[in-house]
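Submitted below is the structure of interest, expressed as structure tokens.
Omission of a single protein chain aside, the complex is shown with its protein chains in their original locations.
Then we have subunit A:
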Amino acid sequence: MTTTQAAARTTGRIGDNAQRPDGTLKVTGEFAYASDLWHDDMVWGVTLRSPHPHARIRRIDVTEALTVPGVSAVLTADDVPGENAFGLEHADQPVLAGEFVRYEGEPVALVAADHPETARRAAGRIRVDYEVLPALTDARRALDDDAPQVHPGGNLVRHLRLRRGDPAPTAPVVVSLDFEVGMQDQAFLGPESGLAVPAEDGGVDLYVATQWLHVDQRQVCLALGMPPEKVRLTLAGVGGAFGGREDLSVHVHACLLALRTGRPVKMSYGREESFYGHVHRHPATMTYEFGAERDGTLVYARAHVLLDGGAYASSTAAVVGNAGLLGLGPYRFPSVAVDAFGVFTHNPPCGAMRGFGCVQAAFAHEALMDELAAAVGVDPVEIRRRNGVQEGDRTITGQVIDSAAPVAELLQRVADLPLPPPLPGHPDLRDLPGAVGNTTHGEGVRRGVGYSVTYKNVGFSEGFDDYSTARVRLQVTGGEAVATVHTAAAEVGQGLVTVQQQIARTELGVERVVVVPADTAVGSAGSTSASRQTYVTGGAVKAACEAVRTAVLQRAAVALGRPVAGLALDGDKVLGAGGEVLAGLADVLGDDAVEETVEWRHRPTHAVDPETGQGDAHVQFAFSAHRAVVDVDVELGLVKVVALDTAQDVGKAINPDAVVGQIHGGSAQGMGLALMEEVVVTDGHVRNPSFTDYLLPTILDVPPMQVQVLEYADPHAPYGVRGVGEPPTISSGPAVAAAVRAACGKPLRRVPIRPEHVTGTQPTAIPPRSDRP
């Protein structure tokens, strides 16, 4: 039913530009994404969602919906057999709303019918009697005594308190700012989709696009009241993720409908529903103050970060952790006081998105570093170089950075890259802000250059048991050694399937490596997030290959009557110490397969002290720098990004082309947040749930990107790898914002930067907090 497997044979070991095994299927249209799934006799499921950000449900009448011809089921909260609750860290979100709805778009009822349009029409005939309640839609009011309570336990999700050094520091130079970051959408192109198939054992098989099969399985089991052996998940083709698939979407709903109707159920959101169907990047309100010596050497930092978590917890607590623990950037601060808060509101729930808390904070700390540079009269590169951490330094949580931290070198690298030529006297319209809109011929256009350097934790932090499981089998098939790699790790487009093949080829010396579909028949691989899979699942595949190799060589030693030391495995041959062929793999294994399953963990991390935020919270840090060059029409406020160049340390590039591809894509997403991407929410209502009104960078918006890849191996990580995916999304946006500020001379304390902010026709200052309850 699913074809996500390779048709073409590919090659390549660690460090090679191996091609994707699924590339051919993806260019011919044969690759089966979750929304492509189809089953004989299947019906379609749709979701009825709340139109209100906060309301009490007095009554739901499904009678009329059930009379629509073609409808096979209509379900509400009463039909959830297990616990009506799910959530990544806390099960605080109803599968279907019970007494209350807490955000616009919250699922209230489900319909299954033989045609999606029939199901939608029937959903429109469900009568829900709502008592609309006052909504808390301004995060800055969330902790006030008189604020409406989103959940019984109060509106605070997490307060991270970080204190280090002098509690009352002073400095000769003090700079400060307020900064606001809008809500960004992951905007993966493949909508939330899945197919649930009822099974003969009374359980269900769910094929779904996700980032972590096992955390989904746990939540689905809870809601269905079933043990894990009855709820089997298989990864369907994933059309992008970027954090937006960490939380459940169609999962439980499709299973509920399948179990009720006894038929396979397909659910697939349209784009508008997708905007309501997954969490977004937290909007942030931040106040920062840096104190420094007159030469710009940092003395202290104070920061207050407020993240709007929306109606349910999702991963807000962990995002707060990042925004606090990493929220001052990769700089040395002798004294620090940071308070980061995540709060509940009746806005759409927010959670994971690429960069995870570091993105928001980076806009503030990088804008303030530029302020400091101006205040002490040095250039933006120099102020960062002077204060950047180095290997052996301590972070603001007191953790020693025990591998490369090339902040100064990354900055120097981007600064040394060639700059784009200045605009000619009579520029091509397509090179100007406004382009073929013909809004300018160059008059009023000013060029600006901006820099940024940031860092990100790799893997799960603060004591989380972060592991992955890999099962590797080696056998001789048709005279050829074939390795089979089985993990539950989600390939979401980043190229993990390619990396798994490269590792197995390298470790076992085989050419043919089959990566079988990810499913819950093997142990958890952890999440495809936090830039962690090449490190952690890569580490597990490496370890499982090593175990297989050891087992094969032990059998060879027995068969050959030689000591195992000195034997080596190279594909279908067993070699002696001098590289001579001692036996064929087929001679050693015959028809047997050698299979090993390994659970692999990175070094443990630790919870931070609740009073001071001090501790070894992270396993690894990844650094990147950007330089952006922009042309700004200061009269109209239109921006053209001319260049977006970057340098990043990746430890070891397992697949250099794929690494560069990650850096390109991550940079574009950061640029999008700086200039155009915002889910506009007013009074708890999303105003732009479409690709018409939520603007994404097109090929006309994204400039050429020069990429410098550094490879300073992390001695603690497999092959020395360092997480790649998130860093570029963190450093690119602040560089773009800095370049626009440099061009127009305005402070621009909010992103995305809108034309009216550049022209000054609307103030850039953060608006006073709303008095609306």
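As a working rule, contacts are C-beta pairs under 8 Å (C-beta built on N, C-alpha and C of every residue); 3 or more make two chains touch, one makes a residue touch a chain; residues count from 1.
Keep this in mind: contacts and distances are computed from a predicted model.
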Query raised in the report: For the complex's missing chain, which UniProt name, "Cation:proton antiporter", "Tryptophan synthase beta chain", "Potassium-transporting ATPase KdpC subunit" or "Carbon-monoxide dehydrogenase small subunit"?
Result: "Carbon-monoxide dehydrogenase small subunit"
Report summary line: Among the options A:N155, A:S268 or A:Q501, the absent chain makes contact with A:S268
Report summary line: Among the options A:R9, A:H115, A:R294 or A:R687, the absent chain makes contact with A:H115
Query raised in the report: If you put the missing chain back, which residues of subunit A would it touch?
Result: 17, 19-20, 22-24, 26-33, 35-36, 38, 115, 117, 186-191, 237-242, 268, 270-271, 428, 430, 492-495, 657-658, 660-661, 664-669, 690-692, 696-700, 702, 704-705
